[in-house]
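Right, one structure below, let's go through it.
As you look at this complex, bear in mind that one protein chain is not there, while each of the others sits in place.
In order of appearance the chains are A and B, and numbering begins at 1 in each one.
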Amino acid sequence: MQTANLLPLILVLALVAYGLAYMRSRAVAAPLGGIRNLKALPFYYAARASLWCGIPALIVLAAWVGFEGRVIQGIVLATLPPELIPTSPGQASLTLSQISNVAAGKLNPDFVPEGIAGAASLLETLRSNSATFKTVLVLLIAVLGGTFAWFRVMPQVNARVSVEATLRRIFFVCAAVAVLTTVGIVFSVILETIRFFGKVSFVDFFFGANWSPQTALRADQVGADGSFGMIPLFTGTLLISAIALLVAVPVGLLSAIYLSEYANKKVRAIAKPLLEMLSGVPTVVYGFFAALTVAPFIRDLAETIGLEASSQSALAAGLVMGIMIIPFVSSLSDDVINAVPQTLRDGSLALGATQSETMKNVIFPAALPGIMGGILLAASRAIGETMIVVMAAGLAANLTANPLETVTTVTVQIATLLVGDQEFDSAKTLAAFALGLMLFIVTLILNVIALKIVRKYREQYD
Amino acid sequence: MSINQNIPNVAEKPNEAPMTKQAAALAVEAKREDIIVEEGKTVGLPYSDNPKFKLRNVEVFYGEDRAIKDISLDIARNEVISFIGPSGCGKSTFLRCLNRMNDSIDICRVKGQLMLDDVDIYHSKRDVVELRARIGMVFQKPNPFPKSIYDNVAYGPRIHGLANRKSDLDEIVENSLRKAGLWNEVKDRLDATATGMSGGQQQRLCIARAIAVSPEVILMDEPCSALDPIATAKVEELIAEMSESYTIVIVTHSMQQAARVSHRTAYFHLGHLVEVNETDKVFTSPEHELTESYITGRFG
Partner (left out) sequence: MTDQRSQAEIVRQSLKRRYRKERRFRLYGMTAIVIALASLFILFADIIGKGYTGFIKTTITLEVTLDSEAMYLDDPTDADQRSMADFNAPIINALSDLIPGVENRAAQRELSRLVGSYGASQIRDMLRANPELLNTTQTMTFLAHDRVSVYVKHADNPNYSIRLSEQQQAWVDELVEKGVIETSFNDVLFSSGDSREPSNAGILGAVVGSLLTMVVTLVIAFPVGVAAAIYLEEFAPQNRFTDFIEVNINNLAAVPSIIFGLLGLAVFIGLFGMPRSVPVVGGLVLALMTLPTIIISSRAAIKSVPPSIREAAEGIGASKMQVVLHHVLPLAMPGMLTGSIIGMAQALGETAPLLLIGMVAFIVEIPDGFFSSATVLPVQVYLWATSAEQGFIELASAGIMILLTFLISMNALAIWLRKRLERRW
């Protein structure tokens, strides 16, 4: 049976368990003189029964679905005739896709080696067996669990306590998902990164000034000659992020100051949501805008003043990215400026300071740590931004500080290396994970520092 | 889901605070219906021959709400006058009219004639910055800037360009701190941040900051309400010393304080100025029944 059909079935079973246990709890209570002689309300006995019925079954189902594919593939590969057994992971995935294509009827079995055809039929058998086993096992567990709980409907058992304890555990698991996600990120990138450094030396990656992963495509020459120096990517990322911050910080900060100190209510009520709208626009839209409108405009403009600009200039990507993070800077600055106590403002104004003097001499210095935190967050955002640079910054890994030239960034390279068909295990693919790890570490450090500063700042004025 | 559905959405009204305070005061009034305050009628000695401030028929509105109702009062040169009254009676609002600190509240409007040295405070051409340079203010809660002690005091002279040289500035800072009685306590740590000082020191620093601009008037809005008794005593001492060179208007919650520091005392009630008189007179033989009830502690 399909997983998609099993899920509602488990739900139905859980509901049945609920109903049966509910009736039983009333039946048990009746001779004792009503439900008040039970330790818990019938609802809790019923809820416990449905939990017992549903949760173990769901866990088994999830585990089965999660590992079914891998296990079956392993068995199929292991039973291939010796001459067909793949020698590299890349070959393995090729063979597997061939087998599954035959099994799915997309590939005529006459066109492939006999071993493959045999494996395909084995795959079919395994799959259908697995589906049967899965269905039987899961339903059995559900029924057993439900039955067990049904028998446990006893007046002296406090079902409420166990239901609440279970719920609490479920809540805990949900909270732990965040940790699991981080662990998942760290492990998935670290494992591949270690394999990457098995192929490319540490020094080449961190200090190499040449990035051209394409050469690694040549067979039996992996890594050795392909250049994986991340310095041009790093400088490219920095260049674009710096341009973005150069736009976003002054504009965002001054907008926040104007809105919080000068603008009247009406202007604020209109301008603030409009500013926030900038942050709601998807990055792909900014990418489109940068690539098709801003970049050609900058190129033409540069040409009219006699400069040479690439059609995928760092400037275009940086400018548009700057626009994207304006609301980020402005809303964070707005928060911290408003957190500065009114008494400081009054103190300065009462001395006869003008509003701008108050702003520059009292409020801004007081809010500075918070604003710095906001800028760091914005920087981390700029460094990690992908779509704008993928669409507008280009692929050429130039080591340059000229904003009119094309540069590439870490995120662009991750995206290009991993989009489309890829060989697992080639240095090219692994390089993307190594870059991902660098990106993760850098943004993590920025975020941790920024969040710390912001939190400390908030505490100061609480 | 229907719990508390009837709670009105108070957060949408920015003028919530004065309203509720007023509501509380109204409750007091309801209990004492027998005493009528006649609008614009102030008993005692509201006028002076040598006024620094000449205030006539002042009214303050918060939106539709009339917070100050037709008050006329003179404040004499170099006198210390206290404003007392139950909370929400408008004394702080009235004080903040004197240096136009109410300007920053959008919904606040001030009517009537307010003259400082015979020049209209609220004249449309009147410059607030210049006005505030002449009228210093000390707030309820000490509010030193998060800078060094020196920079706090030097802030005013710096923005107004009162010192041409570093040595001039040093002198102003020292003098102000001396006048505020703080010099001996902080002279060795002028570069320390002001927020690390004790509450009483912070408040005296704020006073030093105010007098560093050499104002003619100092407004004090409950300057001791956040301080302990010892710090309060020091500030009161300071007020007494300063009364020689400044006109001081002080809003206070404590009748004892008013009695100790001021020459004249004004009693406010629900936006009315009920009685103004020599301090001794107010506290020993008040003319108005409301004043008497208040100082004998029957409400407040």
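Note that a residue touches a chain if its C-beta (ideal position, glycine included) is under 8 Å from a C-beta of that chain, and two chains touch if they have at least 3 such contacts.
Treat the numbers as computed from the prediction; the structure is a model and nothing was measured.
Undergrad: From the listed residues A:Leu61, A:Ala103, A:Ile116 or A:Ile383, report the one that touches the chain absent from this view.
TA: A:Ile383
Undergrad: If the hidden chain were put back, which of A:Met391, A:Val407, A:Ala427 or A:Ile453 would touch it?
TA: A:Met391
Undergrad: For a quick check of understanding: of A:Phe148, A:Phe197 or A:Phe440, which residue touches the chain that isn't displayed?
TA: The single option touching the absent chain is A:Phe440.
Undergrad: Which residue, A:Ile75, A:Leu94, A:Val136 or A:Val448, contacts the hidden chain when the whole complex is considered?
TA: A:Val448
Undergrad: Which candidate, A:Thr147, A:Gln355 or A:Thr400, sits in contact with the chain we can't see?
TA: Checking each option in A:Thr147, A:Gln355 or A:Thr400, the one touching the absent chain turns out to be A:Gln355.
Undergrad: For subunit B, which residues touch the unseen chain?
TA: 1, 3-5, 7, 9-11, 127, 129-130, 133-134, 159-162, 213-216
Undergrad: Could you pull out which residues of subunit A are in touch with the chain that's been left out?
TA: Touch set of subunit A with respect to the missing chain: 4, 66-70, 73, 160, 164, 167-168, 170-172, 174-179, 181-182, 184-185, 188-189, 191-192, 250-255, 257-259, 261-263, 271, 274-275, 277-278, 280-289, 291-293, 323, 326-327, 330, 352, 354-357, 359-360, 377, 380-381, 383-387, 390-391, 411, 414-415, 418-420, 424, 432-433, 436, 439-440, 443-444, 447-448, 451.
The criterion applied here is as follows: only the chains that are shown with their structure count from here on.
Undergrad: Can you check how far apart subunit A and subunit B are, centre to centre, with Cα atoms defining each centre and the answer in Å?
TA: 56
Undergrad: How about subunit B: which of its residues touch subunit A in the complex?
TA: 99, 101, 104, 106, 128-134, 136-137, 139, 141, 143-147, 155-156, 159-160, 206, 209-210, 213, 219
Undergrad: Over in the complex, which subunit A residues touch subunit B? Could you list them?
TA: 264-265, 341, 343-354, 357, 361-362, 365-366
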